[in-house]
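Structure provided below as structure tokens; questions to follow.
A protein chain is absent from this complex, but the other protein chains hold their places.
Right, chain A next:
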Amino acid sequence: MPSEETKERIIKAVDLARIVVHYGWIPFIIYVGYTRSNPQPSLIKLISPLA
């Protein structure tokens, strides 16, 4: 069993990872899709529902 200190550190790291995933996941998919798309779309088409 890990010590209390390690446990606290793990909990902090999990919390940080959760926040990163929460706010970073969609931008990450858009980045991956945008850079690997063939042909590369324009940014305005990506974000706006109407363009």
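Just so it is clear, a residue touches a chain if its C-beta (ideal position, glycine included) is under 8 Å from a C-beta of that chain, and two chains touch if they have at least 3 such contacts; residues count from 1.
One rule holds for everything that comes next: contacts and distances are computed from a predicted model.
**Q** Which of "Casein kinase II subunit beta", "GEO12235p1", "DNA replication complex GINS protein SLD5" or "Mitochondrial import receptor subunit tom40" is the UniProt protein name of the chain not shown?
**A** Hidden chain, UniProt protein name: "Mitochondrial import receptor subunit tom40".
**Q** Which chain A residues touch the hidden chain?
**A** Here the touching residues of chain A are 2, 6-7, 10-11, 14, 18, 21-23, 25-26, 28-30, 32-34, 36-39, 41, 45-46, 49.
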